[in-house]
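A single protein chain has been omitted; all remaining protein chains appear in their positions.
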Amino acid sequence: MDIATQLVLLTLAAGTPLVYAALGELVTEKSGVLNLGVEGMMLVGAVVAFIVAARTGAPWLGVAAGIAAGAALALVFAVVTLTLQANQVASGLALSLFGVGLSAFVGLDYVSVVIEPLPPLHVPVLSDLPVVGALLFSWNPLVYLSLALFVAVHWFLFRTRAGLVVRAVGESPQSAHAIGYSVLRIRYLAVLFGGACSGLGGAYLSLVYNPSWAEGITAGRGWIALALVVFATWKPWRVVVGAYLFGGVTLAQFQAQALGVELPSQYLAMLPYVATIVVLALISRDVTAIRRNAPASLGRPFHPEA
Amino acid sequence: MTPRLVLTGISKTYPGVVANDGVDLTVWPGEIHAILGENGAGKSTLMKIIYGAVTPDAGTLAWEGEPVTIANPARARRLGIGMVFQHFSLFETLTVADNIALALDRERTGPELAARIREVSARYGLPLDPARYVHTMAVGERQRIEIVRCLLQNPRLLIMDEPTSVLTPQAVTTLFETLRQLAAGGCSILYISHKLDEIRTLCQQATVMRAGKVTGRCDPRRESASSLARMMIGADLPHPSPRAGVPGAPALVVRDLTLPAADPFGTALAAIDLTVHAGEIVGIAGVSGNGQQELLAALSGERRLADAATVTICGTAAGRLDAAQRRALGLAFVPEERLGRGAVPDLSLADNALLTAHGKGLVTRGFIRDAAVRAYAAAIIRDYDVKASGPDAMARSLSGGNLQKFIVGREMRQVPRLMIVAQPTWGVDVGAAAQIRQALVDLRNGGVAVLVVSEELDELFEICDRLAVMAQGRLSVPRPVRETDAEAIGLLMAGSFVAATSASSPVSSPAGMTAP
Partner (left out) sequence: MRLRLESRPEPSRLATWLSPLVATFAVLAIGFVLFAAMGRDPWFALYTFFIDPIDTRYDVGELLLKATPLMLCAVGLAVGYRANVWNIGAEGQLIMGAIAGGGVALAFHGSESHFVLPLMLVAGVAGGMLWAAIPALLRTRFNANEILVSLMLVYVASLVLSLLVHGAWRDPEGFNFPQSKLFTESELLPNLIPDTRLNVGFLIALAVVGAGWVFVRKSLPGYRMRVAGLAPAAAVYAGISPTRTVWIAMLVGGACAGLAGVGEVAGPIGQLMPVISPGYGFAAIIVAFVGRLHPVGILFASLLMSLLYLGGEAAQMKLALPSSVTGLFQGTLLLFLLGADVFIHYRLRVLRSVAPAARGA
């Protein structure tokens, strides 16, 4: 396998957890809810997926458990912000802090455990083709699934009536309520979907990308996913492009080492964070574009009786 | 004949407010039935109960003779009830067709739906392009979406909540034609309004409400405006005392104010010229959404301008100053939103007095003088007859009228030389509205320059000395009130003057004007 092919595959792999988390958050935000707990949901998804996979030896069961764990944490957030009307920013922060603590606590006994990772796909004939086989037909199944998720999210949001309703609720919950939609029910579902996606992104990290568990395994990817949604101005295709760009940046460390660059590793480790800040500033500068694309009710609580 | 809808003993209580108290109502097929009452009389709550958006605490509904429970708006629509909301239930970033599809109880029908929209809107004289985005449309056009949305469901009862507040007088005539056409086809119409003349022109039956109760039923065509008003408020309509004095020096001068919209869905201002003299009230009429908010923000300093000379306040070029600095020049401003802009909902009245009056001896070297602040608030409450438990009452606990009196009082107590007021009596009961208008007239008589922006033409004609109209981000030349009338103003509101002026400096405006 030549270096170019390898780079493409590594970039895909590094971008995939961001694709999951950011697509999920995008749907949540489209319904008007800002869930800053992505980092926490990813961590809990990662640790639960790892524990289940380690205990059962069945990585796919781990994936399912990771999804469920992410959704369960999102349910906590939904109850606090939607039913109990708490501030979304504060609750999202709380969820992230809670997820950090919870994952560290339950994952303690699994820090040096080794598991059988989720194997990449092997399609007879296709996967064995020269170049193309490695480039297109030997990815991990979860990488294919992330692209399928992108297509599904795009189709759902812009081609189905249910997606139209989600967008309408995010735009004006008052109007949606007035014409008879249950704003809270729709927002609950959107938040749960976001949580499930974050959990899946976490599961990918601990089962595929780096098959192991360590405290803080996400290394801020949940926060980068939040920035990606802004970067993408709430458009799914831009989320995917952005995720791979950032995936590429996180690889800079390995690339620089491969090229023989002599630099303290800390400089390269800073890159994804600095890049996020720079890109966020560049995109946010265009206030009009943000206002035009951001769901108008983002972060504002809605109570049907008020 | 079976009545289309019978309400019996409907009651609804919110914490601290009895919105409906044992209301009975009967609506017949083909009838245009007015629900008349002041703001806060309980009309909107009653309509939301009929439409299933609010659940009553007590009472029964019968639809075409059958007792029914209307649990949600979808159920109401299946029965054949449609509603056009006062504050629209539209989604700005979606198209007309998407907006309509959202309210229909079946799968999106794509091209077929678009064709039906065109057909229905043509039949009732409500032209509408299904592919247009709502945010590019003027307020009057948006109302058409709501009406067509209802008509597509072949309603047997149509509820219209204050529909004319967003229309020019000419557009009101067109709307009434549509409604009569509908009623002639057997559809019942519930028409909610506090405008007496409209009801006398349009409706065959009227139910009058006050403080949540039905206080009268009549045939409005046989009543006079004042007899209807007595039923509505229990007293005659008060009128402010007549004007006095001659205008003095200019207090506000606006020269060639051109400003792109700050908000992607806002209106750009184009070449606005305006002078307000001491001792006169200048009114600005127009359908909202034609640049009034943008103009007010530019005058108040909430939006600062690039060129200081564009706005002159009491002789000082003020274009680049912020709101607090302009206030120091003698400006006072009452914005249209009370909760959240004119006052902070979750702060006490005392803290809200501090909001703009901190320059009046309430602060020493950066530290707040609590006693002085409370005394200031107490004085406003006393002098302007604000019904509140005291300076510690939360702003959000006050009724709309009382909060408006507090805000107006706070601004007046600062002894302004120039007073700018937006929608002074929106959502305010008749008694408080009269007090507020009188206070503005008194201010004028005391030599203060007053600028009033309002949608209520009656109000402007009542208190103003000169009147201008805003349309598509432009301002017509102010005319003395004696030399104009509602029809002339209506033509200006429809933008008749815009074509003539736009040749000199073309500016595209997203909020196009409704056709007359």
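For reference, chains read A and B in written order, and residue numbers begin at 1 within each chain.
Here is the rule we use: contacts are C-beta pairs under 8 Å (C-beta built on N, C-alpha and C of every residue); 3 or more make two chains touch, one makes a residue touch a chain.
None of these values were measured; they are calculated from a predicted model.
Novice: Please provide the labels of all shown chains that the missing chain touches.
Specialist: Answer for the hidden chain's contacts among shown chains: A, B.
Novice: Which of these touches the unseen chain: B:Gly42, B:Pro56 or B:Gly495?
Specialist: Hidden-chain contact among the options goes to B:Pro56.
Novice: If I consider the whole complex, including the chain that's not displayed, which of B:Ser300, B:Asn402, B:Ser454 or B:Ser476 touches that chain?
Specialist: With B:Ser300, B:Asn402, B:Ser454 or B:Ser476 as choices, the missing chain is touched by B:Ser300.
Novice: Which residue among A:Ala14, A:Val100 or A:Leu207 touches the omitted chain?
Specialist: Reading the full complex, the residue touching the unseen chain is A:Val100.
Novice: So which of A:Leu10, A:Ala64 or A:Ala86 would be touching the chain we can't see?
Specialist: In the complete complex, the chain left out is touched by residue A:Ala86.
Novice: Given the full complex, what residues of chain A touch the hidden partner chain?
Specialist: Against the left-out chain, chain A lists 36, 40, 76, 79-80, 83-87, 89-91, 93-95, 97-102, 104-105, 108, 215, 219-220, 223, 226-227, 230, 264, 266-267, 269-270, 273-274, 276-277, 280-282, 284-285, 287, 290, 303, 305-306.
Novice: Could I get the residues of chain B that touch the absent chain, sorted low to high?
Specialist: Answer for chain B: residues 10, 15-16, 55-61, 66-69, 71, 300-302, 322-327, 333, 335, 337, 340-347, 351, 354-356, 358, 363, 366-368, 394, 397 touch the chain left out.
Just so we're on the same page, only the chains that are shown with their structure count from here on.
Novice: State, to the nearest whole Å, the distance from the C-alpha centre of chain A to the C-alpha centre of chain B.
Specialist: 44
Novice: In the complex, go through chain B and note every residue touching chain A.
Specialist: So the residues of chain B in touch with chain A come to 52-53, 72-74, 76-77, 85, 87-94, 98, 101-103, 107-108, 263-264.
Novice: What part of chain A is in contact with chain B in the complex they form?
Specialist: Against chain B, the touching part of chain A is residues 161, 164-165, 167-168, 171-172, 174-181, 288, 291-292, 296.
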